[in-house]
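The next block holds one structure in the form of structure tokens; read it before the comments.
Yeah, one chain of the complex is gone here, protein chain that is, but the others are all in their spots.
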Amino acid sequence: MRRLQARHYTFLGLAVVITVTMLLNIRLDTRVSPYTRALHDYIESLPPGSVLMVSFDHEASSLPEIRPIARSVLRHAFRKGHRLIGVSLLAEGTLIGYRLMQETAAEYGRQYGSDYVYLGFRPQYIAAILAMGESIRDTYPRDYLGRPYDQFELLRSVENYDDVAAVLSIADGSLTTHWMEYGQARYGVVVLGAVTAAMATTYDPYLASAQMHAMMAGLRGAAEYEKLIGIGGGGARGMLAQSSAHLYVILLIVLGNVAYFVRRREGRRD
Amino acid sequence: MARKFPLAVCFLFGVVMFLQYFSQHEAARAVNQAILDYWQIVFAFTLILGVFSFARNNVTEVRRGRDRVYRIVGLAGLLSMPVLALIWGIKADTPFMWMFENVQAPMQSTVFALLAIFVASASFRGFRARSLPAAVLLISATVMLLSRSNIGGFFSDVLPDVANWIRDYPSMAARRAILIGIGLGSLTTSLRVMVGIERTWLGGEK
Partner (left out) sequence: MVPLAATGWFDTDSLPTLVTSIISIIIVLYVTYALRKREFKVRRIAGLAAVDDAVGRATEMARPVLYTPGWGGDIQRPTTIASLNILSHVADKTAVYDCRLVFPTHDPVIMAVAQEVVHESYMKAGYPDRYRPADIAYVSSSQFGYAAAVDGLLTRLKPASVFLLGTFEAESLILAETGNSINAIQVAGTDSTIQLSFFIVACDYTLIGEEVFAASGYLSGNKSILASIRAQDIMKVLIAAFILVAVVWVSVENLTGSTPDNWWVF
């Protein structure tokens, strides 16, 4: 068997930290950031019945982080009585989005067709975003389950982005950028983001320039949103594991620096 | 001619797409819509190219006996998903979606999870206070990590404000500068392609 190297021990340490803290199931209190509050307040400010387009722009890989993010904001929108149109610009997000909308709508007794509709996936995201600006009906002649667009009460009054209050892009990558560059810049639609933590700073300049209206990010964002709407979920549950992993990484940074300075001092002595 | 024709097509479509952006006339919207439709059709055909190349390379390697197990698993995946989709469809509660949810999604999450592990090893190795800028980077990273953790007290009450300041000012300023550079780089590269100065995308300079 090969000898384990330093990096293998760091991997093992991280696995132990996350496994133990996930098993503990302790929920930590979270202070709400102004970013998350802005998204919450925007959705809260819309009159009940407003049409929101929710775009599931993520792959299956980021599901553990995306699910609590999506669930918290979908719960808020359904509870508030908004009507949702679901789409997906990445093939892998399609079924995940459908399931998330279906499950969350069921919690609030919302009906498919009048309260929400799921249109599914269209390839070539830039082309799809631009095409929906012209006509959502032409881009999606049928819903995810293959039924005609005009069959649904909710969709009959929706032609393009002019009839949509905002687009919420739930993303684990840079797809939200395309919503801003094409949907917002070309058609003036309000873009909201619910993204993974790693992508948060990518969108900061867009948020500051108001090209993106509001954004929540990561497991922490989900925990904050859950606190704002008063419903517990995966965000709050995952915060202990995330916090512990962060502390573990800080410990590694400290250890790495101690080793570096000790070695440097020894080198000088020699 | 073999080079001039694609260059002319590239220039023409570049100009058309640029001009239609500034028009709301029905004709302009129709041109835009038609190009977007064809774009999606062309994309579908390119997938066939990818699948064919993938299958051919893997079959060749299986014959040669190189990495045979990996290649066979790859080919099995390539064949099984379309077959399941063709027989039972791709909607919810079909065998295709069962495979997607119970095989593909967990495998992808596993690879994504490697990111956390590599962040740990990269932090251990890379974040060293070798110089003043490196020390500033290290301190900022530590503040950011602590602010995203729920430790309570000072770390949860004061540090998030410091972290938000770092995010909103120094980090944002640097990011914007890089974005402006990227935007200008994209503009000049696009123009070079449109006017035919840059021809690598055609295979070369000929």
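For this structure, a couple of remarks:
Residue numbering begins at 1 within each chain, and the chains themselves are lettered A and B in the order written.
To be clear about the criterion, contacts are C-beta pairs under 8 Å (C-beta built on N, C-alpha and C of every residue); 3 or more make two chains touch, one makes a residue touch a chain.
Source: prediction; values computed, not measured.
Considering the full assembly, B:Leu114 is the residue among B:Ile41, B:Leu79 or B:Leu114 that touches the omitted chain. In the complete assembly, the contact with the undisplayed chain comes from B:Ile182, out of B:Leu12, B:Ile41, B:Val83 or B:Ile182.
Seen from chain B, the chain kept out of the figure touches residues 18, 21-26, 28-29, 46-47, 49-50, 53-54, 56-57, 60, 67, 70, 104, 107-108, 111-112, 114-115, 118-119, 121-123, 125-127, 175, 178-182, 184-193, 195, 197-198, 200-204, 206. Where chain A meets the chain that is not shown, the touching residues are 7, 59, 61-62, 92, 133, 159-162, 172-174, 185, 187-188, 196, 198-199, 201-202.
What we mean here is this: only the chains that are shown with their structure count from here on.
Separation between the centroids of chain A and chain B, computed from CA atoms only, is 17 Å. Of all residues in chain A, only 6-7, 10-11, 13-15, 18, 28-31, 33-34, 59-64, 92, 95, 98-99, 122-124, 127-128, 130-131, 134-135, 138, 144-146, 186, 197-198, 201, 204-205, 208, 218, 220, 223, 239-240, 242-250, 252-253, 255-257, 260-261 touch chain B in the complex they form.
Interface residues of chain B, counted against chain A in their complex, comprise 21, 29, 32-33, 36-37, 39-40, 43-44, 91-92, 97, 100-101, 104-105, 108-109, 111-112, 115-117, 119-121, 123-125, 127-130, 138, 141-142, 145-146, 148-152, 156-157, 160, 164, 167-168, 171-172, 175-176, 179.
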